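Apart from one protein chain that is not included, each protein chain of the complex appears where it belongs.
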Amino acid sequence: MIGSGEKIPVAVLGATGAVGQRFVALLANHPWFALTAVTGSERSAGKKYADAVRWTQVSSMPPAAADLTVGNSEPPVAATIAFSALDASVAGETESAFAAAGTLVVSNAKSHRMSPDVPLVVPEVNPEHLERIRHSPHAPGAIITNPNCSTIGLVMALKPLDDAFGLERVSVVTLQAVSGAGLTGASSYEMLDNVVPFIPEEEEKIERETAKILANEALTLSAQCNRVPVLDGHLCCVSVGLRDSPGESDVKNAWERFSGEPQERSLPTAPAQALEYREEADAPQPRRHRDSGGGMTVTIGRLRPCPVLDYKFVTLSHNTIRGAAGGAILIAELAVAKGLAGSESPCV
Amino acid sequence: MIGSGEKIPVAVLGATGAVGQRFVALLANHPWFALTAVTGSERSAGKKYADAVRWTQVSSMPPAAADLTVGNSEPPVAATIAFSALDASVAGETESAFAAAGTLVVSNAKSHRMSPDVPLVVPEVNPEHLERIRHSPHAPGAIITNPNCSTIGLVMALKPLDDAFGLERVSVVTLQAVSGAGLTGASSYEMLDNVVPFIPEEEEKIERETAKILANEALTLSAQCNRVPVLDGHLCCVSVGLRDSPGESDVKNAWERFSGEPQERSLPTAPAQALEYREEADAPQPRRHRDSGGGMTVTIGRLRPCPVLDYKFVTLSHNTIRGAAGGAILIAELAVAKGLAGSESPCV
Amino acid sequence: MIGSGEKIPVAVLGATGAVGQRFVALLANHPWFALTAVTGSERSAGKKYADAVRWTQVSSMPPAAADLTVGNSEPPVAATIAFSALDASVAGETESAFAAAGTLVVSNAKSHRMSPDVPLVVPEVNPEHLERIRHSPHAPGAIITNPNCSTIGLVMALKPLDDAFGLERVSVVTLQAVSGAGLTGASSYEMLDNVVPFIPEEEEKIERETAKILANEALTLSAQCNRVPVLDGHLCCVSVGLRDSPGESDVKNAWERFSGEPQERSLPTAPAQALEYREEADAPQPRRHRDSGGGMTVTIGRLRPCPVLDYKFVTLSHNTIRGAAGGAILIAELAVAKGLAGSESPCV
Partner (left out) sequence: MIGSGEKIPVAVLGATGAVGQRFVALLANHPWFALTAVTGSERSAGKKYADAVRWTQVSSMPPAAADLTVGNSEPPVAATIAFSALDASVAGETESAFAAAGTLVVSNAKSHRMSPDVPLVVPEVNPEHLERIRHSPHAPGAIITNPNCSTIGLVMALKPLDDAFGLERVSVVTLQAVSGAGLTGASSYEMLDNVVPFIPEEEEKIERETAKILANEALTLSAQCNRVPVLDGHLCCVSVGLRDSPGESDVKNAWERFSGEPQERSLPTAPAQALEYREEADAPQPRRHRDSGGGMTVTIGRLRPCPVLDYKFVTLSHNTIRGAAGGAILIAELAVAKGLAGSESPCV
């Protein structure tokens, strides 16, 4: 398929929200995928996308998307792959219906993440989990899920430590951007001059999703989540306890050597560097480093010993690119590259 | 002295900066203290305070302060007690000089905090340390120090846990307000839409000052500090490991019962409640709760089990009131009430 | 009535929104009024107020309000006066219905503002318009309206200029706080690091409401409105063209001498000074000056000649106190003081 000149038709389900708009923006000029359908709520269905959406991306709306008519979120859809940016309240049933109709659904919603049959994937971390869709309970289609936006950056920084030194305990405090709450999720009256030290269900998601992705039964993880007045970019202050006793340079080397299938296969959305360690005393910072690698690189800094566990450090990931739309597109690219989707895949 | 109708003359050293202004604002109409002198840098010395200061408090400048002539920061000063808001670069020597000249210096600077002879005090936590000034190395005066702004809120929440259940391990991540960096310390170009995950020396201060105040040799503490775009109010996400295994209600009870000499003696600046536990799912929040108890109460919320240590929770304290000027004034009030300062004290 | 010891029962219609909460907060401990009823949407009706509201005020919820059961927004209501914080989509009919049922409705909604029979009142500016309710088209009750939040501050600064020098032309650019958009009106994703130079219908409201209040047919007014990332406080940059040619001191004197019935009658919510002129080069500023006079004083600064019209200056008013709930309560107080409401009024 790759290089065939024929692009794979893709849809975005729930295309008018914050994450949906990111999908639409990132799919513009994609070398493999062509956006052929968008869906929305009943209020939007039947309108042109340009009229249905309150566009808030800094980049202009892609002209090809502007003219699409918004469908309602029911199958079938004229696409081989459907990226789901649906709200969790409807994602579960809707995604199952699309998959049952033969679509490969790559979902950003939480609904199916913890189903044992549904892969929960970060392409650099657990690409082998993708194979599970060969035995999809939703055949002839399938569902693949993207983790929660704060889990993704964290798990990418943890994976090389787990592989090299044995990860035993993790204590993480997040400082999360408002875009993670969607276009209407955090009013400016609530967030200006303020921090909200609570994000519903977020701590549970980080704890259970990290466990599923790393498949490390010895791991204990504790998360505390905060919403801060930052537009994009989730920061994590992490402490880790390790089985082994590596030196600081060993830890940095583990991060710097880290690479995965997306890099080996040179997938279109894969950053050259999955992880970047910065030596400045005050890095990473959301505004300055969130766009590293087109928003797909996770930035790490401030590695130092932790008096309570072993090491502490700070990670940063772009929550609506790597942590949502970009991460999901990378999953789809990997599925295509592995022959799990596209013309030769079980999903068509 | 108390009730005599004669107020104790007090000075503010370094009165034009952010903390200095807070001292001046909080001392207006103080029932025991009368502000009789302010000092500043060479650039300010000789001017009227109203002309020397770029006043940034929301409350109006106290008229009595406006007319004071700014002195240079050299002894003697026409005051029994001097509150020091001096920059750390000059505080060490200057405070020693004032103390040697017979003044009781209550300092907000870091310079003398770790000297074994100098008490480092939070009045509700370790009032007994105040007694050390009877053997002051700076006689005929003395120096008492106030901890770092983020340490104060933290140590107040930890003290009752240490007393009741034995505190062994603490992991804390702070989200600190920009006022902690002084009037010029954090440019808006740096802080808008951003978090800076580094505050020079702050983590070390929290770790060593907490240890000195609690005098608990079994305690291990790890701190990670962040500057967030909030005006006032330092938030701490805390995990604790305890010797005993209290239930959640035991922990809340320990906080709610917590009271100290400032409450028993009804000191003017003491809040009725030193600690306040809030049951809302999303409390405490800087803007909504920082002014609790006139900015002198520490607010706690979100107590829940920690998978890595024992419990986790969130604390909030007003960093320029409880964490700086208000905390120092409360120290001075306690010193006066204990007969360590004022007319019968060794300092006059 | 005043001084009788018996408080007048009042209701807040639409009590769960941003302005509704301000009414509830400002009515706590009111010397004349007792909050006896609150209403809300169907979703809230039947719940305790404490359970129905997402309280966002910095002050605690008044205990008396917390226990009220939220009524649906239909008459009758057990109150003599009803403060309306209803959304404009329902305010028109609902307020008419309450008035027809005998209630004096003091409304913050736009629906009835431009009806010739309905007074549109700023108590210091056009108290005489209140008399119109004696011939209320909604008898036995009546409706009085409060202007738009940005109009109030502006018209208070303009009134003394109109009286003394003849106001002919006004060009105003507003910088308005996010609280003016309600709890959900401006997402933080839209407002952080941004200005939105458009507020639906706002410019038209300022132009037509100012004309109705000042009843000056010679006046031409042009408004441009912006939403800025500020919590509370609407700033107006104003240029005026006058019939006469006063000196700068004449203009300042006109402002400083300005006083009205609320001050003469010492109404509970009236600030001692309706207008305050500040001489600092950089005043007024929203965060520093919005709470002047308990949020009821309008602050003015930067008077200087305008090369295009005659003078330019800056005004600031607290948009949810003077510009909404506080302004409406002051109207009700004036109505009571004038015998238009309360026990001897036509409304009971």
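Note that the chains are named A, B and C in the order they appear, and that numbering of residues resets to 1 at the start of each chain.
Here, contacts are C-beta pairs under 8 Å (C-beta built on N, C-alpha and C of every residue); 3 or more make two chains touch, one makes a residue touch a chain.
Predicted model, so just to flag it, every value in this text is computed and none were measured.
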*Could you tell which one of A:129, A:288 or A:302 touches the chain left off the display?*
A:288
*asked:* Can you tell me which of C:194, C:216 or C:259 touches the chain that was removed from the display?
replied: C:194
*Just one of C:14, C:119 or C:229 touches the chain that is missing; which is it?*
C:229
*Decide which residue listed in C:68, C:175, C:298 or C:325 touches the omitted chain of the complex.*
C:175
*For the full complex, which residue in B:95, B:124 or B:193 touches the chain that was left out?*
B:193
*Tell me, which residues in chain C touch the chain that this view leaves out?*
169-171, 173, 175, 192-198, 200, 207, 220-222, 224, 226, 228-231, 235, 237, 239, 241, 281-288, 301-302, 306-309, 312, 314
*On chain B, what residues meet the omitted chain?*
18, 56, 178-179, 181, 183-193, 229-231
*Identify the residues of chain A touching the omitted chain, counting contacts across the whole complex.*
56, 58, 192-193, 287-288, 291
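Everything that follows uses one rule, which is that only the chains that are shown with their structure count from here on.
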*How many angstrom between the C-alpha centroids of chain C and chain A?*
46
*asked:* What's the distance between the Cα centroids of chain B and chain C, rounded to whole Å?
replied: 40
*Return the distance between the CA-based centres of chain A and chain B, expressed in whole Å.*
43
_Interface hub residues of chain A, defined as touching at least two other chains_ = 192-193, 229-231
